[in-house]
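Heads up, one of the protein chains got dropped from this complex, but the rest are sitting where they should.
Chains: A and B, in written order; residue numbering restarts at 1 for each.
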Amino acid sequence: MDWKVKIKVMLKKSILDPQGQAVEDGLEALGYNNVSEVKVGKHLELSIEDVATEEELEEQVEEMCERLLANPVIEDYTFQVEEMEG
Amino acid sequence: MKFGVVTFPGSNCDQDCYHVAAEVLNKPTDMVWHKDKQDLSEYDCLILPGGFSYGDYLRTGAIARFSPIMESVIEYAEAGGLVIGICNGFQILLEAGLLPGAMKVNDSLKFVCDYTKLEVVNDDTPFTNRCNSGDILEIPVAHGEGNYHIDEEGLAELIANQQIVVRYLSEEENPNGSVDNIAGICNQERNVFGLMPHPERCSESILGNGSTDGYQIFASIVEYLSKRGEECGE
Partner (left out) sequence: MENKPWEAEGLTKSEYEMIVDILGRKPNRTELGMYGVMWSEHCSYKNSKAVLRNLPTEGECVLQGPGENAGVIDIGDNQAVSFKIESHNHPSAIEPYQGAATGVGGIIRDIFTMGARPIACLDSLRFGDLEDQHVQFLFEGVVSGISGYGNCIGVPTVGGEVHFSAAYQDNPLVNAMCIGLMEHEDLATGTAKGVGNPVMVVGATTGRDGIQGASFASDELTEESEEDRPAVQVGDPFMEKLLLEASLELIKTGALVGIQDMGAAGLTGSSCEMASRGGAGIELDVDLVPKRETGMNAYEVMLSESQERMLVVPKKGKEDLVKQIFDKWDLNAAVIGKVTDDGMMRILNKGEIVAEAPARSLADDAPEYERESKKPDYLEEAQSYDWSQLEEPQDYNQALLEVLSSPNIASKEWVYQQYDHMVQTNTVVLPGSDAAVLRVKGTEKGLAVATDCNGRYCYLDPETGGAIAVAEAARNVVCSGAEPLAITDGLNFGNPLKPEIFWQFEKCIEGIGEACLSLGTPVTGGNVSFYNESPEAAIYPTPIIGMVGLLEDIEQATTIDFKDEGDLILLLGETKDELGASEYLQALYGLETGQPPSLDLDLEKRVQEVCLEAIKAGVVKSAHDCADGGLVVALAESCISGDLGAKIELVSDLAPSSLLFSESQSRIVISVAEEDLAQVKKLAAAKDIPISELGRVTGNSLVVNDLVNLEVGELKKEWTESIPTLIEG
């Protein structure tokens, strides 16, 4: 089966996010005073072919995240999978 | 005594490191290509140079870390070989797990190229033996992601093991916001050293503001290797 995967990589909660802070300041400068806790992360989309079950797929995506797509020292990741319409 | 300088696609300080090793230190030096997994035992010191390996896409050093040559570099380091990673080379060492911690975007969110003042924290390493702890070195940085991060536990460990080799002199001198003003660290065994500043850019007095403090790092390596050679009866 073929799958569409969406992965979100964010800095861990405990890690200071200077980009998020800068965006927050920018929004405030535009008058949005009710915004807080801005975080900037990465969004990846990819297609994966020939994986039989969702379980198997999740295992592969997790491995890819741990090895390359996220840096476990400072980043967390979450992902969604979706079967591709044939 | 032979140096090897690893070229990754996107390395741009590889020739600068080669120049210092071959022309300034006057030592035999090879360029080592990233695609070749190979026996590196002929080298006495490997330099992972600065630059933007694989464009620094995804994360600095993240893709270079999986180059075939890195398997060999890891083997080489585990066998006790000297490895110095400068700037992007440091980032690759972190990604490869040869050094602890991770790199974040500079606090300023801007690339910064400038001289910085560093304090030698540990002079008992193959890379700093010609300095004394407390010495101040003036060495330029040039990076957008040099904001070194490690958690509290890790930091305590680095301090306890004297793995912090150089620190930016003060908060004001710190160009990127790194934890504890860290500029460069080594592993527990002392044979792997990573730093953000570029010693190869200040190893000749003709360049820039005339500082040659970077030469002290390379000369330390040569001194360490010479002594080790004598002990081994080479």
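Rule of thumb we're sticking to: contacts are C-beta pairs under 8 Å (C-beta built on N, C-alpha and C of every residue); 3 or more make two chains touch, one makes a residue touch a chain.
Small disclaimer: the values here were computed from a predicted structure and weren't measured.
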List the displayed chains that the omitted chain touches in the full complex.
B
Selected from B:Ile74, B:Val112, B:Leu169 or B:Ala219 as touching the chain missing from the view:
B:Val112
Touch as defined at the start, partner being the missing chain; which of B:Asp56, B:Glu95, B:Glu119 or B:Glu138 qualifies?
B:Asp56
Omitted-chain contact residue, chosen from B:Gly4, B:Gly61 or B:Pro140:
B:Pro140
Per the touch definition above, residue among B:Gly10, B:Pro28 or B:Gly154 touching the missing chain:
B:Gly10
Given that one chain is not shown, which residue among B:Met1, B:Ile74 or B:Leu207 touches it?
B:Leu207
Determine and list the subunit B residues touching the chain excluded from the picture.
9-10, 12-13, 15-16, 19-20, 23, 50-52, 54-57, 110-114, 140, 142, 144, 198, 200-201, 204, 206-209
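Everything below uses one rule, namely that only the chains that are shown with their structure count from here on.
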Residue ranges of subunit A touching subunit B (in the complex, touch as defined):
11, 14-15, 18-19, 22, 42, 68-69, 71, 73-74
Please output the residues of subunit B touching subunit A within their complex, sorted ascending.
58-59, 62-63, 66, 94-95, 101-102, 104-109, 147, 149-151, 177
